[in-house]
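Just dropping this structure here.
Removed: one protein chain of the complex. Kept in place: all other protein chains.
Order of writing sets the labels: A, B and C. Residues in every chain begin at 1.
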Amino acid sequence: MKKLINDPDRVVLESLAGLALAHPEILRVSFDPVYVVRADAPRPGKVGVISGGGSGHEPMHVGFVGRGMLDAACPGQVFTSPTPDQIEAATRAVDGGAGVLHIIKNYTGDIMNFEMAAELCRAQGITVRAVVINDDVAVEDSLYTAGRRGVGATVLAERLCGAAAERGWALERVEALCRRVNAAARSMGMALTPCTVPAAGRPNFQLGPDEIEMGIGIHGEPGRERTRWRPAREIVARMTETILADLPFERGDRVIAMVNGMGGTPLMELYLVYGELQPLLEARGITVARRLVGNYVTSLEMAGCSITLVKADDEMLSLWDDPVLTPGLRWGA
Amino acid sequence: MKKLINDPDRVVLESLAGLALAHPEILRVSFDPVYVVRADAPRPGKVGVISGGGSGHEPMHVGFVGRGMLDAACPGQVFTSPTPDQIEAATRAVDGGAGVLHIIKNYTGDIMNFEMAAELCRAQGITVRAVVINDDVAVEDSLYTAGRRGVGATVLAERLCGAAAERGWALERVEALCRRVNAAARSMGMALTPCTVPAAGRPNFQLGPDEIEMGIGIHGEPGRERTRWRPAREIVARMTETILADLPFERGDRVIAMVNGMGGTPLMELYLVYGELQPLLEARGITVARRLVGNYVTSLEMAGCSITLVKADDEMLSLWDDPVLTPGLRWGA
Amino acid sequence: MALGRDDVAAWLRALRVVYAENKTLLTDLDAAIGDADHGINLDRGFSALVAELDKNAPADIRGLLQTTAMTLIRHVGGAAGPLYGTFFLRAASACAGKQRLEAPDVVALFEAGLQGIVERGKAAPGEKTMVDALAPAVEAMQRSLGDGGRLGDILQAGAQAAEEGMKATIPMEARKGRASYLGPRSVGHQDPGATSAWLLVKTAAERWR
Partner (left out) sequence: MALGRDDVAAWLRALRVVYAENKTLLTDLDAAIGDADHGINLDRGFSALVAELDKNAPADIRGLLQTTAMTLIRHVGGAAGPLYGTFFLRAASACAGKQRLEAPDVVALFEAGLQGIVERGKAAPGEKTMVDALAPAVEAMQRSLGDGGRLGDILQAGAQAAEEGMKATIPMEARKGRASYLGPRSVGHQDPGATSAWLLVKTAAERWR
């Protein structure tokens, strides 16, 4: 395993040290327990918005801490949920008296750790609400499973809820928005190569020189099927059709679209993917009202991409355009 | 070769098609000849700032077109200089009567193609000035070679000259600034893995499972030496010392620092690298006044990083802080 | 034979060794149907536990188990952190006020721990989780206790039932946790959490003979 690291067990901490040095105007890092928090937290009277999860998906979540997005992020070990003490401390650090929203990706570990933290916080009189993001159409949604994974929609939910909280919305309203965004969002991912978790030291799965994995999760969890490589056009068409059929999206819908790189795919290819996506949507009468193209929810150096679409209404688009100032997403500021 | 592409020969064009769809408020793409230009070009009375070079380094250069940075970019085939007709057409498209600055990375091909284009433009009465960027300390600078390669400093020069042009500076002054930035800038890169040019279909060099290449160029050109993997701390120290000794940088200097990913290295590792760099600089009395950490000058999916330092004066820092609105770099707008 | 505080501490320290030794096995099992970290997570957690015990060892059984709970909750993360954390939290409560654990107390400890995991994870038997090793283990211990078994026999019965339960997870389709995303593709693999749960009981059986 060749990586730009010193010690596999200290990657997350040492990376956070660099993040803290690089963005002192935006955020602070607590190391015991570990969390990243807005430099100006807590903001009295403002709802706090928090997320967290395993590390290795950067810029999500730590790179989305800042004005108009997250008040704090709790990074776990690579691909491992954070622990309740981190989440509790972060929640306390951002509570400005108006309550705190936990945005949780739907993984058993994340949910249980956030639940334990919420119990601890509520015992201290902090109002905590939680919304679980589960947008991954590659996974069957069933009462008999842990349900769909939370993937790309998390970024959009964090951004929109962050903007709403910044506007001074009450906790219930921010929570409702988060549920609305999640309900209107669908994602699907694919991988061309695996990635290597530093502590594991070897690739987390194997793909043949001509194989791809459709419907992959952001931790390299196997997806819908393993197939032979196909041209980007066919891959994008498959992903898009699966997504569109699921909600379903309809003629006249406006969407926020994200073409997300898994980490090891050049930006050149991500734009090529976007160039395939938008015409497909237009042909079905769907307008891309806003978009992100780049690396937002990565899986270390995995090559591949995901597509996320959120049906957006006027309010969401207006929130989207509000200023945001984080290491990973920035405009209007 | 598994990539998110359709046809190796059409990668650049299809990627630009996606770029155009994704950023209509910022830029337009001409396909014959190929160049990317600000949506509002030409701006009467404003100096035009243009760069270009082989594709595969995205976001550089096409992702840096927009307010406060490049007026146009000329993308060549992957890792191949653009051609004079592209550069000439782009120059004409941005000329607002105040002349045009060509920012050229020091590669024989780039220089010759830009020179031919400049001849064509001058014949049409457009004032063109050219500055060659050559910041790569890994290459010996000698009268008997093509000299040092242009690498990371190009991004900083594009940003600062773009800001200056936006302020209405005259061509001579923007040109002088560009030379000043280049003279004050030094970079060095390293690679952990090779990359695959789509048209070639296989990796452009080979590295053993435990080997790294120090001083690599952004096209995978071999560097100073091939060594065994070392911890990030040692790698950063080597690069930093080489850079600092070269100018030399001195106690009390303020710098703009860039920790740049080569494409295939996770952001987590880039922040870790920054976390090693800043303390090293501080220990020598050098202040990091501004910084970029991320993928700015990539080599497709190569894993590795580069470090760029520019000695900055008040004027440069003030220009740096001006608004910039491009797909790849954005603040204050 | 009744267990004292030091016996409990010895079990916890032995677990640290056992999970270190089985780090790769557990991680490999998790690689097949999860995210390849179960062994790493437990190794990190129990290393931290021993470091904590070295620094600051509680004087009673309940304290030991509570420290274990808090340390695992803080250091394991993932699904296993809250699950085993809750196990030890409930186990600690079950031991409240006890200086020594007789056979019924030990069974009660495991019962309470299992109950905690079930409440936290909401998994029923047959869903391919650690419950599939722990639930039969607790039943077997209760049965053996009812039959008048000695502590060593009780734990032996528990360990054997845990092992059988663990093996029974192989043909199951996962319905909880990360492996459930795989649906039918999860069949044919042994559940990592059931495996670490078996080690938990087995180590107790070996220590507390």
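Following the convention adopted for this analysis, contacts are C-beta pairs under 8 Å (C-beta built on N, C-alpha and C of every residue); 3 or more make two chains touch, one makes a residue touch a chain.
All values reported here derive from a predicted model rather than from experimental measurement.
Note on the chain not shown: across the whole complex it touches B. Which of B:Ala39, B:Ala146 or B:Ala170 touches the hidden chain is settled by the complete complex: it is B:Ala146.
When the missing chain is restored to the complex, the residue among B:Pro84, B:Gly263 or B:Gly304 that touches it is B:Pro84. Of the candidate positions B:Arg129, B:Arg159 or B:His219, contact with the unshown chain belongs to B:His219.
Contact residues of subunit B toward the unshown chain are 9, 33, 54, 76-85, 107-109, 112-113, 115-116, 139-140, 144-146, 149, 197, 199-200, 204-205, 217, 219-222.
Everything below uses one rule, namely that only the chains that are shown with their structure count from here on.
With each centre defined as the average position of its C-alpha atoms, the distance from subunit A to subunit B rounds to 29 Å.
Separating the CA-averaged centres of subunit A and subunit C is a span of 32 Å. If you average the CA atoms of subunit B and of subunit C, the two centres end up 55 Å from each other.
None of the residues of subunit C touches two or more other chains. Residues of subunit A in contact with at least two other chains: 78.
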